[in-house]
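Note that one protein chain is taken out, while the other chains of the complex remain in position.
A, B, C and D are the chain letters, set down in written order, and residue numbers restart from 1 in every chain.
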Amino acid sequence: MTEASARGGQPQEFEKALAGGDASVAQFESHDRTMVERLQHFLHSSPAAVPLIVLIASLAIFAMLIGGRFFSAFSLTLILQQVAIVGIVGAAQTLVILTAGIDLSVGAIMVLTSVVMGQFTFRYGLPAPVAILCGFGVGAACGFLNGWLVSRVKLPPFIVTLGTWQVILAANFLYSANETIRAQDIEANAPLLQWFGNSVRLGSAVFTYGVIALVVLVLVLWYVLNHTAWGRHVYAVGDDPEAAELSGVNVNRMLLSVYVLAGLICALAGWALIGRLGSVSPTSGQFANIESITAVVIGGISLFGGRGSILGMLFGALIVGVFSLALRLIGTDPQWTYLLIGVLIIAAVAVDQWIRKVAG
Amino acid sequence: MTEASARGGQPQEFEKALAGGDASVAQFESHDRTMVERLQHFLHSSPAAVPLIVLIASLAIFAMLIGGRFFSAFSLTLILQQVAIVGIVGAAQTLVILTAGIDLSVGAIMVLTSVVMGQFTFRYGLPAPVAILCGFGVGAACGFLNGWLVSRVKLPPFIVTLGTWQVILAANFLYSANETIRAQDIEANAPLLQWFGNSVRLGSAVFTYGVIALVVLVLVLWYVLNHTAWGRHVYAVGDDPEAAELSGVNVNRMLLSVYVLAGLICALAGWALIGRLGSVSPTSGQFANIESITAVVIGGISLFGGRGSILGMLFGALIVGVFSLALRLIGTDPQWTYLLIGVLIIAAVAVDQWIRKVAG
Amino acid sequence: MMQREPVLTARGLVKRYGRVTALDAADFDLYPGEILAVIGDNGAGKSSLIKAISGAITPDEGEIRLDGEPVAFRSPMEARDAGIETVYQNLALSPALSIADNMFLGREIRRAGPLGKWLRMLDRSAMEKRARAMLSELGLMTIQNIGQAVETLSGGQRQGVAVARAAAFGSRVVIMDEPTAALGVKESRRVLELILDVKKRGLPIVLISHNMPHVFEVADRIHIHRLGRRLTVIDPKEYTMSDAVAFMTGAKAPPAVAAVA
Amino acid sequence: MMQREPVLTARGLVKRYGRVTALDAADFDLYPGEILAVIGDNGAGKSSLIKAISGAITPDEGEIRLDGEPVAFRSPMEARDAGIETVYQNLALSPALSIADNMFLGREIRRAGPLGKWLRMLDRSAMEKRARAMLSELGLMTIQNIGQAVETLSGGQRQGVAVARAAAFGSRVVIMDEPTAALGVKESRRVLELILDVKKRGLPIVLISHNMPHVFEVADRIHIHRLGRRLTVIDPKEYTMSDAVAFMTGAKAPPAVAAVA
Partner (left out) sequence: QEVGACLITKTDTNPFFVKMKEGATAKAQELGVNLKSYAGKIDGDSESQVAAIESCIADGAKGILITASDTAGIVPLIKKARDAGILVIALDTPLDPAEAADATFATDNLLAGELIGKWAAATLGDGAADAKIAFLNLTPSQPTVDVLRNQGFMKGFGIDTKDINRIGDEDDPRIVGHDITNGNEEGGRKAMENLLQKDPSINVVHTINEPAAAGAYEALKAVGMEKNVLIVSVDGGCPGVKNVEAGVIGATSQQYPLLMASLGIEAIKKFAETGEKPQASEGKNFVDTGVALVTANPVDGVESIDVQKGLDLCWG
């Protein structure tokens, strides 16, 4: 018998010394946590907390500075109305960004679907519900195109949606012939298109159906992302797609479903947009992509995917809304608003980084 | 003596069997290369080849379709004039993207510097050369801000420049008080500001100094990126910053220098912009960020950093210019141009992906 | 000596990456209840072989059979559904997800009743309870909080989670690609014990490793891979480590495969 | 027995990552011409120790001396300039750059004359020539094209490039963090020979490894790291592998450090 087979089935000699050893995997005594560290830990484990705190603080400060004109049920619900569209689009953007993607085409999809809903009703005389369904169909198709290019052709999402953004926007202008459908016509012939413009009033608070849709949408997605397998898979794919694939997530199907869902949500935004503007205007929504990314970023969601909460996006959108309205009411040059939002974006991420670094 | 020390200084028994073995690291016979594979290999190793081929092909096709109106020295040099600004900004964008960053603020820096050059001359009565120097100073400062946030505060470039974009643009509007400086006034009092608008004529070909600046800039950067240590470090940082750091590149300083240089190039673009518009207008350049990214992407430079050639960016910008002009000449709705450019973006990257995959 | 039918067989697997041929008509056989070690030089194609078997890559040619039935997995999930669990060389855990989330990724437990049925709600507490049970059953439970993110674990702990997941869910085959490569002496030993544990439960195991003493300690048979092919299969009781190394590197000609199978 | 002054010493190094203390008042000594192995459990802080020494991280506390002079490297480049070359656990090569570019990264050779002086032009052919010479000198030259990208190399070949780079440029100390972890038997052996080669040239080497037989084969002294600290230093001729493992895991109390240094 040879050396090796003599030892077959036996650990090497030196490994026997392990018997008396410490069996646990090396752990270090962590020094006692200070208050600051505890705070950091809390903030680290609740990704929507920072934007929520900023939101509340800015509400408080502006309420003091401006008073009742700002801190009234009417104004506060107005902010909600003003962020409803960006918030809905932001929900779509959140899904995509959680998978470590980015969607520059959200605004274009939104406008195109609103144009489709309008033109199918007015140009082809389809009943409004059918036209709306067609709008959702177009939204899903656009999302499918993005998702297919990202998941099957394996192109980077930034580039895919940079391309489809231009394609979809151009298609929108070509198809609509730049024609605005007037509010009066819609009101008279297809009021369903404006449905999201209806509102519930509680005292002087005005909640449009668009606002309600935003809140419901965010809550539903929050549930789905945190309490269903699909949602966990979104996070897993964004975190490390290869790991997700190898541990049993069908990454391609996942990505495809995320982009299609994002397209559908953009169609919802398109419908809500008609409600907000009253009319169907092919030139609207030009900045929806940047604005939705801004909401996501201020909301503490990582552009690298896999981290953050959709609630954060909602708070992020509201923060921008609060600043915009408040500064307008104060009467500063609107450019100061943009400047401040720019600073806010950087500050939000710097704080986030700091928390992560120190909380370890 | 114990078992272990008895063997001290000796390989384990079984390792001695290596003596007779094949000493090379496992290599597989690679099957003979077909023509297609050789082509792929060539394209893979020359990152600017694909955009160059596309450029030549589109020139040829449009020359056939449109004829002399398009394929004339005059028209072709006009394309150069139309892409000069985007090309110069694209050079800055290329540097940043090669480090795996992205710069959304390039357009804003460009406009701000052109406004500074103009206003310092006209508002404060500084001599034009001094005002121009101040413009470059402002460009460098903006770049420094970006670079500092990226390299020291360690924030993602997308977010940093999303923020500084808004901040710089707002600063531009606030500072300029939205005032346009007339071309005629500049011509009369500070013609140096319009210097890049001068041109050299060769027959019917018109080369503005702006165009010449673009070509020279790209060639110089090509040299620097490929034949100096600094240039190789740009690639190394974009490829894998941690590896670059550990193997002796000062990544922070590198990133800072790239963003500052990008800011300086944007200032050059700002100066050239005055030459192109004649006047100083604070509203121009709004889409320079997207357009420069488009040129970079069509030029085959990877958004993940570390791969691609700045020559590709130049070809990418020219491709966009050729399509825009040619489609106008054919008389299609300008939206078709955007649509086609969108398709081009996606196609360019898909081809690139395919080459990489198959060339292995 | 082994007259039983193999659990898993592969014949003539080919996989090309551009100009590299990672698998070049490779064969493979795994018998019930055995530990089969796969050894070979770096780049010999070991990982490619087990990726093909576990659905992580699709071979260009060749046939795979599970219990005699031809199978063609198009994803790791399909292989898992068929009872083949794999611990990949790069672990395949999602850093930001919790230990429990990772263990149940792709096979989450839903709540009973309408919440689960209609709202597809996950049963977090059930998953955490089972995950904790799985880890302690395997003696790996020094982790306090099963809800903590995997990225906060040490390399050894992560390996433990990956192995525990495979051991717990594998119903027909467990495959491990270099599970001890980055591990210390103590941690490696733990993993080897785990492998023997799994074997005791009657599951066949494929173990890829560069560590000869480990291989010869636990393997029932050793598949030697060379230049993208199965060169031979040896019985560790009949050959020495020196022999194995000599075959692996081409220093000696191997015995025919049939000798062992 | 070693009366010479140490080349490199560290005293009381501390490094904290958030709530984890990776180095907890760690000491370290390296003597001229020796191979010092560093062993310890996963997460014991070995990599953190050598990162602190090589400038890749800045320790929160503690002092490092090179040839008796206090040093405080703020980057790996500074350590390299002082003659300390390191092969990191994750290799630290840039995948898209060529082998030659990688070997000369951060210390490129410029052309002679005005081209180099004014235009700072690199001397590509000189670098490729020297790179080829370095690789073949170390017996690692099976690579055909020195201009090929590192990403096209196998794991073993990459390791070879990294080790060759360190061996060629290290003038005072060469540090290697688990250089054989992912390597096969043959490739590991090659790296060990390389280490002995470097030693022959008179350079001291720090070798981190989990492979006890390798450690006991090549090391002159063994630094045992435990819970972020140096537990002890032993002479492999006086202790067995079993002893080392017992110290490392806390099964046995170690001898005092002074006994060996």
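Just so it is clear, a residue touches a chain if its C-beta (ideal position, glycine included) is under 8 Å from a C-beta of that chain, and two chains touch if they have at least 3 such contacts.
Not measured: the values here are computed from a predicted model.
Asker: If I'm reading the header right, one chain is hidden. Which shown chains does it touch across the whole complex?
Answerer: In the entire complex, chains touched by the missing one are A, B.
Asker: With the missing chain put back, one of B:Ser58, B:Asn178 or B:Gln353 would touch it. Which one?
Answerer: B:Asn178
Asker: Which one touches the absent chain: B:Thr113, B:Ser151, B:Thr164 or B:Thr208?
Answerer: B:Thr208
Asker: In the complete assembly, which of A:Gln12, A:Ser75 or A:Asn146 touches the absent chain?
Answerer: A:Ser75
Asker: Can you name the residues of subunit A that touch the chain not displayed here?
Answerer: With respect to the unshown chain, the touching residues of subunit A are 69-70, 72, 74-75, 78, 81-82, 173, 178, 180, 182-184, 197, 276-279, 281-287, 324-325, 328-329, 331, 333-335.
Asker: For review purposes, identify every residue of subunit B that touches the missing chain, sorted by number.
Answerer: For subunit B, the residues touching the absent chain are 69-70, 74-75, 78, 81-82, 173, 177-180, 182-184, 197, 199, 206, 208, 276-279, 281-286, 324-325, 328-329, 331, 334.
Here, only the chains that are shown with their structure count from here on.
Asker: Measuring centre to centre with CA averages, how many angstrom lie between subunit A and subunit B?
Answerer: The separation of the two C-alpha centroids amounts to 29 Å.
Asker: For subunit B and subunit D, what's the span in angstrom between their mean Cα positions?
Answerer: The answer is 38 Å.
Asker: Quick check: what residues of subunit C touch more than one other chain, meaning two or more?
Answerer: 41-44, 154, 156, 185-187, 212-213, 240-245, 248-249
Asker: Going by the contact rule already set, what residues in subunit A reach two or more other chains?
Answerer: 3-4, 12-15, 18, 21, 25-26
Asker: Line, ring, star, complete or other: which describes how these chains touch one another?
Answerer: The chain contacts form a complete graph, every chain touching every other.
Asker: Given the complex with subunit B, which residues does subunit A contribute to the contact?
Answerer: The contact residues of subunit A facing subunit B are 3-4, 13-14, 149, 153-156, 158-160, 162-171, 173-174, 290, 293-294, 297, 303-304, 333, 335-336, 338-339, 341-346, 349-350, 353.
Asker: Within their complex, state which residues of subunit C touch subunit A.
Answerer: For this pair, the touching residues of subunit C are 56, 75-77, 80, 86, 88, 90-97, 101-102, 105-108, 110, 119-122, 142, 154, 156-157, 160, 165, 185-187, 189, 192, 212-213, 216-218, 236-244.
Asker: Going by the contact rule at the top, pick out the subunit A residues touching subunit C in the complex.
Answerer: Residues in contact with subunit C: 2-5, 7-12, 14-15, 18, 21, 23-27, 223, 227-230, 232-233, 235-236, 239-240, 242-250, 306-307.
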